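Notes follow the structure.
Yeah, one chain of the complex is gone here, protein chain that is, but the others are all in their spots.
Each chain gets a letter, A and B, in the order it is written, and its residues are counted from 1.
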Amino acid sequence: MTRAFRVILVLSMLAALALSGCAKATPAPTATQPPKPTSPPTAQPTVAPTPKPTPVTKTVVIGFTSSKTGSQEVPSTGQTRGLELWLEQVNAKGVTLPDGTIVKFEFKTYDDESNKERVQQLYTKLINDDKTNFLISPYSSGLTDAAAVIAEQYGQIMITTGAASDATYKKGYQLVFQLYTPASRYLTGAVDLLAKLDPTAKKIAIVHENDKFSTDVVNAAKAYAESKGYEIVLFEGYDSGTTDFAPFINKIIGAAPDAIMGGGHFADGSTFAKQMYEKQVKAKFIALLVAPPELKFADIGEAAFGIIGPSQWEPQAAYSEASAKAAGVQWYGPSVADFVSAYKAKYGEDPAYHAAGGYAAGLILQKAIEDAGSLDTAKVKAALDAMDVLTCYGRVKFNTSAEAHGLQVAHEMVYIQWQKDASGKLVKQVVWPAEGKSADAIYPLSR
Amino acid sequence: MTEQLLASLTDGLLLGFVYGLASMGLSLIWGVMRVINLAHGATMVLGMFATYLLFSAFGIHPYVALPIIVVLSLLFGFLVYATAVHRVINAPYLSTLLATFAVNMMIIGIGTAVFTTTPRNVDIPVGRIQAGPVTLLSTRLVATLIAVIVTAGLYLLLYRTRPGKAIRAVANNRAAARLMGISAFRTLALSFGLGTMLAAAAGALIATFFPFTILSGAGYQTKGFVICVLGGLGNPTGALIGGLILGALEGIIPVFMAVNWVPVIEFVLFVLILLVKPSGLLGAR
Partner (left out) sequence: MRAWRYPAFWLTLGLVAAAGAVVFATRSATLREEMFLLLMFVTLASSLNILLGFTGYVNFGHIVFFGLGGYVGFYLMSQHGWPLWWATLAGGLASALLAWLLGAATLRLRGAYFALATIGVNEAVRAFVNNFRPFGGPTGMSLNFAVYRQYGGPANALWWTFGAMFGLTLLVILISYLVKFSRFGLGLMSIREDEDAAMVLGVRTPRLKTWAFVLSALFPGMVGVLFFFKNGNVEPGDAFRLQMSIEIIVMVMLGGSGTVLGPAIGSAAYERLRGYLLTSPIFKNLHLAFAGFLLLIIVLFVPAGLVGWMRSRLPKLRRVLE
């Protein structure tokens, strides 16, 4: 009996393996397709059809991966929602090229599980199998760095959003364009804010995640702070995925700083903030990366109160057509209020900056195609190189030098702080820069 | 400096108790049946998720849920032993290593599908006691207390009950024990169950302090190996002491150098002990 069982077992294993060897690995891309017309949408008020040749419609495939699961899930979801809002809006009318072609867009996307290896496999697949025309990055500098190599190797333009690390753009790429303010400018404003609030504060402790993005941020922040006369009493990195911050917190307590800066991404930033509160770490100023601007940061409760975070964008941002004119720059796209209300109507909550970044990625690509008047990679690249525009997301202009091609040069950060409104609920307030603030910063933190 | 040292040492020791609790399971299984349980980390994570689910779905407080988790993990251990391990218990060691590793992969695979890798938290209110430079968190204190209670319970079981005696007999000499009428299968299943239970209980306690994902087990498992080797494979007291030593090291080393050197030192120590005194500091059984 057992012998027959073994024979059947092994034969079925062989069969399974043979089948899998022959099976075509058919992927299931979660393709978000717009209501798919190959002819103009039905809601067209055509009274009498004019004798015009039917315009050719072309579908441009944009590929990207998002972190539907894994450590980057929360911010990546925001970014994808921003992109989908743009897709819905642009496909209402499409983009008309000079030769009369109407361009509509389609997304091909996969879940990268916040995993670098998956990102590279999936982008290779998107380019080779799904035949994308343009690419958008995943969320986070680490994953984007992995994806950028693939984009450049196969010669496709990639607009990166959700990725601030400068290092990616120092590698000699020509086709990768950054929307986010680079990491090197993330915490420099926090140092300025500290200087404004308390000129007597002298000691800063920096505890950061050991990944490309956070390392770039804190290296630049350290250099900047030291140039302004601050003493960095602690400068240490923790591995991604750290959950026990006690050794770091003990070191911070030992160093007795006036201000604490650092963090990394959402999960570790929130845990760090929570554990600092649990241990009642005495600091007058705490600024963390990425986590505070997320609405979900308030889930840690009292621990969130008073924490400052740099944000790429906030709904209270003061970008408008008027300010564009004043700065002598072209304005493009909807106003901030229109974007916020459209997002709120579609998703039922206010957008955080990841969503704005996602939306802007689509918007900038759209403008580049319009400027270029073509879908050809070289022409769109030239359009992106020449771009200098103000949008609801902020100003966008790319570095075109050989050493740092694609780095974002015009976009600025805003700083938010969690405060309490009249009813005691936690709310975000923009506290810096002075021209854009909605409330004064709370200083010092009472712990 | 001394304040910082004191605070770090206390943190480390408190955590060390829980690590020790987890490693006792690993050590017990090795001592009784010469099997290295590579599903140890995954079982800890199952304990974490069980606490999370009971807390978020039914509102059961983690400490109240612990007895439930203990019983469930005991049964789970029996199941794993009966299906995966018993058949290869007498085969060369590679087979048991791979069998337990296969169970590990299955747990993680199914867990990832069901829970995804999004980090989870068990948010219970945390009280604190300030004793000079040392901040003691209620969650850590309770966890240490529970770890001590469970250890005491384990010892009572091993030294004051018949099943415990059977376990010690089988650990000593399996063939002789069978000749004495002890059912090897039942005793081995019980030991494996106990080992799993200790891991899951430790996991449940860890869930109250740190966030976790289905993949968190790997880190704790490698720590578990280091602890067992430190204290001596097969010696549960050794595991507890090893846990305290590791916890103390993790607390003290960061005071003098960057925290990231701790894993390097841990593993170098691990390899050194394996080379110099494989039976561990307290001697293996």
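General remarks:
Please note the rule applied: a residue touches a chain if its C-beta (ideal position, glycine included) is under 8 Å from a C-beta of that chain, and two chains touch if they have at least 3 such contacts.
Bear in mind that the values here come from a model prediction, so they are computed numbers and not experimental data.
Of the listed residues B:Leu6, B:Leu53 or B:Leu98, the one in contact with the hidden chain in the full complex is B:Leu98.
Across the interface with the omitted chain, subunit B contributes residues 34, 36, 84, 87-88, 91, 93-95, 97-99, 101-110, 112-113, 218, 222, 225-226, 229, 258, 260-261, 263-264, 266-268, 270-271, 274-275, 278. Subunit A residues in contact with the hidden partner, per the touch definition given at the top, are 6-7, 9-10, 13-14, 16-17, 20-21, 23, 25-28, 116-117, 120, 124-125, 128-129, 145-146, 149, 152-154, 167, 171-173, 210-212, 215, 237, 239-240.
We take it that only the chains that are shown with their structure count from here on.
Inter-chain centre distance (subunit A to subunit B, centres taken as mean C-alpha positions): 39 Å. On the side of subunit A, the complex with subunit B involves touching residues 69-71, 73, 113-114, 210, 236-239, 243-244, 246-248, 250-251, 253-254, 267, 271, 278-280. Residues 1, 3-4, 7-8, 11, 15, 116-119, 126, 128, 130, 133, 135, 137, 209-213, 216, 250-251, 254-255, 258-260, 262 of subunit B are the ones touching subunit A in the complex.
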